[in-house]
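Taken from a larger complex, these chains appear in their original positions, while the remainder are omitted.
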Amino acid sequence: MDLKEIASIIGAKINSDNFVVTGMNTLKNATKTEISFVSNSKYIKDIQSSNAGAIIINNSIKEHVPSGCVALVVDAPYWQMAILSKYFAPSIEDDSLPHAEIGEGSKVSQKAEVAKGAVIGKNCTIMAHVYVGAKSKIGDNTILYPNVTVYRDCSIGNDCIIHANTTIGSDGFGFATSKTGEHKKIYQNGNVIIEDDVEIGSSTTIDRAVFGSTVIKKGVRIDNLVQVGHNSEVGEYSVLVAQSGISGSTKLGRNVVMGGQSAVAGHLEIAPFSTFAARSGITKSIKQSGLTFSGFPLMEHRIWLKLQAKIAKLIE
Amino acid sequence: MDLKEIASIIGAKINSDNFVVTGMNTLKNATKTEISFVSNSKYIKDIQSSNAGAIIINNSIKEHVPSGCVALVVDAPYWQMAILSKYFAPSIEDDSLPHAEIGEGSKVSQKAEVAKGAVIGKNCTIMAHVYVGAKSKIGDNTILYPNVTVYRDCSIGNDCIIHANTTIGSDGFGFATSKTGEHKKIYQNGNVIIEDDVEIGSSTTIDRAVFGSTVIKKGVRIDNLVQVGHNSEVGEYSVLVAQSGISGSTKLGRNVVMGGQSAVAGHLEIAPFSTFAARSGITKSIKQSGLTFSGFPLMEHRIWLKLQAKIAKLIE
């Protein structure tokens, strides 16, 4: 696709030279051949430093676009970005890809489906009713239990164990909403990267990134029924207990412990070695390492204990 | 099945004319050929206006049954209704149905199973390890990702996307309990209807109705690991964030937003354009549109903020 086609799709006018567009990305990560967008005036500060080849933008702030970058002016940049995202979505499966490669010593059930273009490492166990999507890569010695689904373009490391009915790489929860309340899907054209020595329980869901990657780092332990949102990063050796949830674009440092049914909001950074008790609700970034928290709103666990004592008095 | 057989199954005596019974239903929705029941004295007011052909009822309130409707008098109406529900349950699969119809341009994986009597529309993608049950209908351009299960008799519209490991139409959580604590299953003989342009995440569960339908209206967006109980209705363009839960028979208006891990109790009505913050717990109907709520017990978000300030003082 080239810039002229894109301008036509989203209804923008351009006077600049045409060029081939290779993808969509954030203001921060876009390259010269990629399109970015500004959906919110709080990102104005990132426009000037963006390397994007073109930016979908509202008329009122178009003057922030640096020279050498094309302003694609539209009324509703986020909505138009959503429309455009569909054009960059690869097909779910692709018959033109080569047959899947299966490494030496790997056992793939005849009732599993490994899509064309996938690569399975050595000594893996791929059980019945597993699906591994196009171009996904599974490392050596990894076990996928029955009914695991791995969407296309994802990567799972060596020595991983993924339990039954878990989903890796389903679409992140992304859409634009019009003034009258209709939604338009933002295609999630990123992926999931799971590093080595990760174990993930059953019926857990790890969403693919909208751009770039959702990352589960080395040695992480994830329990059953856990939600990991798109573009988040779970640090090395972190532990996510059953029914906990990580919202989109949040970054956990190493050895963070999320208790059962706890959750963290989106776009936060959590310091390494933070521990969150069961049912904690985290709505702000945590900067100091090594502390233990409880409650919703969140507070240090020792303060939460004091609060409960006060509340007990209130009852008397 | 006819009335005499039913009376015999549940141990009721009848003097009336026999007739063919076509199904079971609520007092409100039952027709002349259907059986209803009264399990709770708070529904006495609905007996008089019911069009049911017969009503399973306790001796103490049988005089409320209108003339022309047969009173099936038993000691434990809810328990007997549960017993009877099994007789109206269709078989899970039915070899006498015609082969599934697959619309033009649809791609059905050889490792998917589409039961007899199912109908798949045009240009659908039905991936490996998907199950589509008897008489279920899938509209045009709809994608069912791997390991999705659609139970029998359900309907999914056009342009829908259902992500991996999600279940549509499993049995609602219904049973009668005896005085000594044993349970008797109430067969869930209704279905699920999903309208057009709905996207549902991975490992989400949408239960079929006991009678009638659980309904997901046009344009709804449902995230991962969400529970939608039987007989509920989710209004157009509503958004259910990950790990939220909708209890049975609750009706959300259009554009309701349920935050992550929030939940709403059963038998409530929620006004359109209501927004519930993450972890909200809703136990009463909401009549006024357009407000934002938080907390459990629930309160308006602006009041919740004040409460948190007071609690912060309490700690000092």
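Here the chain labels run A and B in written order, and each chain numbers its own residues starting at 1.
Definition applied: contacts are C-beta pairs under 8 Å (C-beta built on N, C-alpha and C of every residue); 3 or more make two chains touch, one makes a residue touch a chain.
Worth saying up front: this structure is predicted, and the values here are computed from it rather than measured.
Asker: With 2 chains shown in place, count up the copies in the whole assembly for me.
Answerer: So the full homo-oligomer, as given in this file, consists of 3 copies.
Just so we're on the same page, only the chains that are shown with their structure count from here on.
Asker: In whole angstrom, what separates the CA-based centres of subunit A and subunit B?
Answerer: 31
Asker: So in the complex, which bits of subunit A are touching subunit B?
Answerer: 92, 111, 113, 129, 131, 147, 149, 151, 165-167, 170-171, 173, 175, 177, 181-183, 185, 203-205, 207, 225, 227, 229, 243, 245, 247, 261, 263, 265, 281, 296-297, 299, 303, 306-307, 310-311
Asker: For the complex, which residues does subunit B have touching subunit A?
Answerer: Residue positions touching the partner: 109, 111, 125, 127-129, 143, 145-147, 161, 163-165, 199, 201-203, 219, 221, 223-225, 236-237, 239, 241-243, 254-255, 260-261, 273, 278-279, 308, 311, 314-315.
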